[in-house]
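Sharing a structure with you now.
As you look at this complex, bear in mind that one protein chain is not there, while each of the others sits in place.
Chain IDs A and B follow the sequence of writing; residue 1 opens each chain.
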Amino acid sequence: MKDGLKTIYKGPWSYWVGAVILAILNILVLVIRQVPWGITTNIEAWSAWLAKVLGLIQNEDITFEQLMLSSGTYLNLGVILGAFWATLAASQARFRPVKDKKFVLSAIAGGLLMGYGARIAKGCNIGLVLNGIASSSLSGWIFTVAVFIGVWLGSKILLRFLL
Amino acid sequence: MATFQIDIWGEMCPIPLIKTERQLKKMSCGDVLVLETDHSCTSRGIVLWARQHGHEINEKEVANGIWRLELTKRNN
Partner (left out) sequence: MLKKSQWKLNLGFSFFILFLILLLIQVSLQLTLVFAVSLAIGFTLQKSRFCFTSAFRDPLLVGVTNLTQAVILLLVISVPGFAIAAAIADMANYPLSLYVSPFGVHTVIGGILFGIGMVLAGGCSSGVLMRIGEGFAMQMIAFVGLLIGAFLGKYSLPFWQTSFGEVPGIFLPDKIGWLPAVAVQLFILLVLWKVTRWWQKKQNGVG
């Protein structure tokens, strides 16, 4: 019993417990937000706003107020803060530095590819794999197969350059 | 009964597990491999993998958010 309580705030929870809770929370997001959970649409909006602030583009009429009133902003912020809260609750919060320069490069390259890929496909693992399939949309399944091929290619790169 | 240690500090998943797998191939049964990581998923992944492959493994949080793993090789 005491160990069980400790697992709740310390973790790790088993994967299937995580899956069941995430499924319920994901449906809750759909009901409250009236649109399924997604991540990269909002990231794209922020990137366009940042580009506008930096003077890279002029023709966008996106404003800071719009972003702060967009539910996507709170979804993304909530995931970051919730994960930080979870590490704090377990007294496991710390800054975790990068070990090697090659991981800095790999992080930037990976982030770029992910951002670009997610925005031309109009979704990521959450918006298209999870919620595309959950919405019974064919695009979700197509994207999932493509991601699997990409991961296979990515694994080859990882074994070749990062190991 | 030798004790080995490999450096998996700050590395991205699943590189630590691949390194562990390779190191274990060089060790004999009963040898101990000591690993330290600050990555919660890495630690969890290695523990699960080791149990599935019949090795003995002890996970201990030695500092805030830092785990020390002691893996005893049990089979080839």
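Just so we're on the same page, contacts are C-beta pairs under 8 Å (C-beta built on N, C-alpha and C of every residue); 3 or more make two chains touch, one makes a residue touch a chain.
All values reported here derive from a predicted model rather than from experimental measurement.
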item	value
Residues of subunit B (touch criterion as defined above) contacting the omitted chain	12-14, 17-18, 21, 39-41, 44-45, 48-49, 52-54, 61-66, 75
Interface residues of subunit A (partner: the chain not displayed)	11-40, 43-44, 46-48, 50-51, 69, 71, 74-89, 91-98, 103-104, 106-155, 157-159, 162
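By our rule, only the chains that are shown with their structure count from here on.
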item	value
Centre-of-Cα separation between subunit B and subunit A, whole angstrom	28
Residues of subunit B that touch subunit A when the two form their complex	9-12, 15, 18-19, 38-40, 44, 61, 64-66
For the subunit A and subunit B complex, residues of the former touching the latter	11-12, 87, 90-94, 96-100, 103, 106, 158-159, 162-163
